[in-house]
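A single protein chain has been omitted from the complex, and every remaining protein chain is retained in its original position.
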Amino acid sequence: MELGMNLKKPLLKSDATQKLLAFAGLIFLFVGFSLASPNFFKFDNIVSIILATCVNGVLALGVSFVIITSGIDLSIGTVMTFSAVMSGVFITFMKLPIPIGIIGGILAGAACGIVNGVTITKMKIPPFISTLGMMMITKGLSLVISGTKPIYFNDSPFYRQISVGSILGSMIPGFEIPNAVLIFFAAAIIASILLTKTVLGRYTFALGSNEEATRLSGVNVNFWKTTIYTLCGAYCGLAGILMSSRLNSAQPALGQGYELDAIAAVVIGGTSLSGGEGTIIGTIIGAFIMSVLTNGLRILSVPQEWQTVITGVILILAVYADIVRRKK
Amino acid sequence: MRFNKVLTVLLSMLLVVSLLGGCSSSKPAEAPKTEAPKAEAAKTEAPKAEEKKAAGKMYIPVISKGFQHQFWQAVKMGAEKAAKQYDVEITFEGPESEAQVDKQIEMLEAALAKKPAAICLAALDSKAAIPLLEKAKAANIPVVGFDSGVDSEIPVATASTDNAKAAGYAADKMAELIGGKGEVALVVHDQTSATGVGRRDGFANRIKEKYPDIKIVDIQYGGGDHLKSTDVAKTIMQAHPNLKGIFGSNEGSAIGVLNAVNELKKDGKIVVIGYDAGKQQKDAVKSGKINGSITQDPVGIGFKAVEAAVKAAKGEKIEKNIDTGFKWYDKTNMDGEEFKPLLYD
Partner (left out) sequence: MGVVLVSMEGIEKNFPGVHALNQCKFVLRSGEVHALIGENGAGKSTLMKVLTGVYSKDSGHIFYKGNEVEINTPKAAQELGISIIHQELNLMPHLTIAQNIFIGREPRAKGVNFFLNEKEINQKTKELLNKMHLNLDPTTKVSDLTVAKQQIVEIAKALSFNAEVLIMDEPTAALTESEIDELFNIIRQLRSKGTGIVYISHRMDELKKICDTVTVMRDGCYIDTRDMKDVTIDDIIKMMVGRTIYDSSPEVPDETSREVVLEVKNLNRGKSIRNVNFQLKKGEILGFAGLMGAGRTEVARAIFGADPIDSGEFYIHGKKVNIKSPEDAVRFGIGYLSEDRKRYGLALGMDVETNVVLTSFKKFLGFLGFVNSSNTKATAVNYVETLRIKTPGIEQKVKNLSGGNQQKVVIGKWLTRDCDILIFDEPTRGIDVGAKSEIYKLLNDLAQQGKSIIMISSELPEILRMSHRVMVMCEGRITGELSVSEASQERIMSHATKRGA
């Protein structure tokens, strides 16, 4: 009987379709660029693409949760920078061991998330405004704390290995996949488990689908919302670690603008800004579409002005495809 | 009482400035197409400025294109040195990113409202600043350009590095290091500013004119963002496996190229030439990972800009173009005494 029920579900309406659509888009881009340039489909370049996806991808993972609750977090870019600066403070200024610096950086991001959550749930400030404020606060704090100068990790050479070293490469010669990629995939797997297998994930969807009903069902809405923003902050912290270790420095002036790239990736991946639906695999595909597109267009030496235009067009097309699918 | 009043005014001004800053993105920068009328500004301004000076310490706002970046911090250092030497009061400010033309215009507006003795300005967008500069001219406030300067006749002087000349020299060095032939590429920090355009064209034109065997295969832009520049440079190297050399047009771009070379393990296979300084770039030059870089003299730029402003305000005659010079540094010469003040961290 259950089988009969499943068959009755219109195939087009299923969640898998959007993923399929996005994935097809990704494959299309891959094939297209491979045909257009012999230098695109090469091991080194593919690794480069994945590495270039890591920072944006981790940010997108975090903000996926927030967007599924029908919220938004504009502070992710600068919270990332803030976390990087904090880990610089811990490691370079305070000479603390690297693991403590990493944890400290991630906790700094999570702390920003808690503040976001509290301003949204307790002070009832809309997420757009709360996180816009947090964006400015962390941007300013990063500059203040760092004294407007980059903080280098020259005294801790191991720090750089977090991103660009390759554990896999040392085990399998020639298979030089940077650690950042492994961390990104691990973060994605954790995010996916959190979203689909745990109470946190269930309430993430419930909040986005009907917040009032969730509240009336006896769920502590404020607590879970704050938790979700905190999780997002922690992911920003992780992105900050990946970025600063790759640059071997915490650059306090960077960060703004990264939030829009991450949100775009989430949306391309089929997560609706009105909440209630979304998948981690979608977000990852969305992030890859963005980086494959930039990489491919650069390889073809398309002028940067046009790269931006094309990315914008792709974003709109992706969301439009989703709307068309829903209408059916 | 009086003190309170002053405080109130100051506070409200602060509020207004911060508010303007907050909503700056919605405020389009004006960009009139009118060319500035030609004028010999320096002479006419002299008497008025004298009067101002009598009222107290001369006040000169310095508006740069940024303030976080170490380059601007070095410029600030030079400006402060000049302020001390000439006993004038300066303020140093700049927008957070080089895209914030509107914010800089607001800073210029606020500075003008304070009726300064002279203004030093590194315009992000010269055309957008012209209406305000004309206002300054009408009020007999001399304007001194610095760094990329101001593309107009209004400034009485400009203290700057000749970007095209400096980048041309970098091209010569590139040709020498790769043996006069092969493929090279550029990672540039932006495609609109005078420094971006000047360095890009200075480099590219020199190659075209003098080195027919060298081919520029790609010019891409990384916005001066270290991470983006890294990915840009990596892509260029992927797309052009036979690449012999890359030129990074500012600190962020040079570091991006450096990261790309490291990540793709192409040390020694690709010639890297940078621009500006910074700790990471200095270390890389010292270790030979960057073959050499052009440095401007940011301290000198700041110093000379303020110096020229003081002189203009006093009505003294000054040179129209103050070349603050550039230097090539590599691991062989960078420890020399002459580089100490030039290579900021």
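Per-chain residue numbering starts at 1, and chain names A and B are given in the order in which the chains are listed.
The definition used in the following text is that contacts are C-beta pairs under 8 Å (C-beta built on N, C-alpha and C of every residue); 3 or more make two chains touch, one makes a residue touch a chain.
Predicted model only: the values in this text are computed from it and were never measured.
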Original post:
The chain left out touches which of the shown chains?
Top reply: A
Original post:
Of the residues listed, A:Ile183, A:Ala206, A:Ile289 or A:Ala321, which one is in contact with the missing chain?
Top reply: A:Ala206
Subject >> Candidates A:Lys42, A:Arg215 or A:Arg325 - the one touching the absent chain >> reply: A:Arg215
**OP:** Could you please point out the subunit A residues that touch the chain left off the display?
**Re:** 1-2, 5-6, 9, 13, 197-202, 205-206, 208-210, 212-220, 276-277
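In this text, only the chains that are shown with their structure count from here on.
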Original post:
Measuring from the mean C-alpha position of subunit A to the mean C-alpha position of subunit B, what distance in angstrom results?
Top reply: 34
Subject >> Partner subunit A, residues of subunit B touching it in the complex >> reply: 67-70, 73, 96-97, 191, 217-218, 220-221, 225-227, 230-232, 234-236, 238-241, 255, 259, 262-264, 278-280, 283, 345
**OP:** Would you mind writing out the residues of subunit A in touch with subunit B in their complex?
**Re:** 37, 39-40, 42, 44-45, 48, 51-52, 55, 139, 143, 148-150, 152, 154, 164, 178, 243, 246-249, 251-254, 256, 294-295, 298-301, 304-305
